[in-house]
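Please read the structure below before turning to the comments.
A single protein chain has been removed from this complex, and every other one stays in its place.
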Amino acid sequence: MAADRVNIVIDGKRCSGLRGQTVLEVARDHGIDIPTLCHHEALTPAGSCRVCVVEVTLGKRTRTMASCVTPIEQGMKVVTDSEKIRSVRRMVVALLLARCRDLDVIKQAAKRVGLKKNPFPEEDGDCFLCGMCVRACSEIVGVGAIGFANRGPDSEVVSPFSVESSVCIGCGTCATICPARTFTLEKVFKRRSMHTTGGKRDIFRCTVCENHYTGA
Amino acid sequence: MAVLSVLVLETRKKHRDRLRGKLGAAGYEVRLAESGPALISEVAAARPHAVVLDIDLPGGDGLHVLKAVHDAAPDLPIIVEAGEPTVEEAVEVMRRGAFNYISKRSPVETLLHVLSQALERERMEAETKEKAREHKIRTFDDPASLAVVDRILARHHYSDSMLISYMQDVQQELRYLPQEALRFIARRLNVSLPRVYGIATFYKSFSLKPRGKYVIQVCMGTACHVRGGGRILESFERELGVPAGETTYDERFSLESVRCVGCCGLAPVFIINGKFYGNMTQEQVPRILAKYE
Partner (left out) sequence: MATTTRLASLADLEALRKRLVQAHDPKAVSISICAGTGCRAHGSMDLFDEFRRQLEERGLEHVELRATGCHGFCERGPLVVIFPKKIFYHGVEVRHVAEIIEKTVRQGEAIESLLYKDPVTGEVCLLEDEVPFYARQQRIVFRNNGKIDPTSIEDYIAVGGYGALAKALGGMKPAGIIGEIKKSGLRGRGGAGFPTGVKWELCRKQPSEEKYIICNGDEGDPGAFMDRSIMEGDPHAVLEGMTIGAFAIGARKGFIYVRAEYPLAVSNLTCALEQSREVGLLGENILGSGFDFDVDIVRGAGAFVCGEETALMASVEGREGRPRPRPPFPVECGLWGKPTNINNVETWANVPPIIEKGSDWYASLGTAKSKGTKVFSLVGKVKNTGLIEVQMGTTLREIVYDIGGGVLKDKELKAVQTGGPSGGCIPAHLIDVPVDFEELAKAGSIMGSGGLIVMDEDTCMVDVARYFVEFLEEESCGKCTPCREGVKRMREILTRICGGEGRPGDIDLLEELAIAVKEASLCGLGSTAPNPVLTTLNYFRDEYEAHIFDKRCPAKVCKALIVYRVVPEKCTGCQRCVRACPVNAISGPRSQPHNLDQSKCIKCGACYEVCRFDAIAGDAIYVE
């Protein structure tokens, strides 16, 4: 239906998408790449890492928005790569790198946004709080064994009281989806309880992709 | 601190010797039991701090021994080791009261780690109970406490949108949010435990630790800040010997900094159990504290 098609302009290029799609989706459909760190096609977008910010002009107003959570609207003009956006992105990645200096995924992002020298002291965190594991555990697996605790810079992903969860089924989805490789299977097993597992389950390792998965 | 003793029942000699060596090296006093019945009587005679039990006893006796030891000493952490671990067995073992279930093939460090966890938990539980006895706080040994929680949930028909309100009421009654209460709330309302735990750690007014008899809230609002509220807080810290956010060892005072209590006209301000003190100076702090001794 024509009414459901929305036309927008991204980086001067006419793009069209379906009502309800986000700026990020439409951009990627048209071959325009925007870097992301907390986005995953299978999960509800969270808009939390803020690496995917773009400049969105609608009417007279221009604002910096996270493209992964901004729905397209007729007549929207989007700029994904202005000097301002580049500098904001560099700063955001620098902040993440300051939290987690050893994570490959952040180091790659730093290279991509052109961050040369980090102005902040770097720490060796192993989790940059993208929240993909939390979303996957509740949205895909449907058990909600892990969640966020505390707030602000002290936020962390844990199973409640930092002891093994009684609902974790040990499926390893969190480990598979974790872009930082923070959730390794060893950690999952530590957190796994066997109280509710229905039958015997073994863990296999795929020799192609090296990911673990469970058999029935 | 006294040496912690670990009682080990292990059928395979090689593994037994390895355990004795490694645990001994880690500073534990290692005692060995020869058989299931020997283990049970040994626990009764001289209670160790923890037990490591080989589940593969001859005749499939492991599970019986586990249950007997657990029934005799419910608080005693029992770590079960298995040669051929299976999920079914793990379920069975945990149901019978084991602290943890690990593979014999896992490195001894795993055992040491689990052991230290077990002992730490036991120590903390003992400490909490001791303090609770001293100050007559209801603990969750007391079934009345869960009934209190359930009554609060019933007030608004177990509706999950009232979750925060329930937790406030529970904290009001029990002075903090005990782990068991939160688990109970999650179960009873059929909401995920991470959500309950997330709320308990997100909002500042919740405490997972028992708070003191007197709660001192020092206002750190802007007006109090520019009129010296920070110095008032520091003098409380000096007087009580605890930093903000902590409770004194005797659980008499909890010291908290709060962000503006809306009494800026009287800055700097603090509140002790709901009573406001305005226009304060550092000099007055010890005098006012003395009223609450």
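The letters A and B name the chains in turn, as written, and every chain counts its residues from 1.
The criterion applied here is as follows: a residue touches a chain if its C-beta (ideal position, glycine included) is under 8 Å from a C-beta of that chain, and two chains touch if they have at least 3 such contacts.
The model shown is predicted, which means the values in this text are computed figures rather than measured ones.
A.B. asks: Using the definition of touch stated at the top, determine which of A:31, A:59 or A:152 touches the missing chain.
C.D. replies: A:152
A.B. asks: With respect to the chain omitted from the figure, which of A:9, A:69 or A:140 is a touching residue?
C.D. replies: A:69
A.B. asks: Sort through B:148, B:242 or B:264 and give me the one touching the missing partner chain.
C.D. replies: The missing chain is touched by B:264.
A.B. asks: Tell me where the left-out chain touches subunit B, residue by residue.
C.D. replies: Contact residues on subunit B toward the absent chain are 160-165, 167-168, 195, 198-199, 202-206, 220-228, 231, 234-235, 238, 258-267, 269, 274, 276-278, 281-283.
A.B. asks: In the full complex, which residues of subunit A touch the absent chain?
C.D. replies: Looking at subunit A, the ones touching the missing chain are residues 46-51, 53, 64, 66, 69-71, 84, 87-88, 91-92, 95-96, 98-99, 119-121, 128-129, 148, 150-155.
Keep in mind that, in the parts below, only the chains that are shown with their structure count from here on.
A.B. asks: Mind pulling up the subunit A residues that touch subunit B in the complex?
C.D. replies: Within the complex, subunit A touches subunit B at residues 134, 138, 144-151, 158-161, 165-167, 193-195, 197, 199-201.
A.B. asks: Once bound in the complex, which stretches of subunit B touch subunit A?
C.D. replies: 86-88, 90-91, 94-95, 101, 179, 182, 192-198, 201-202
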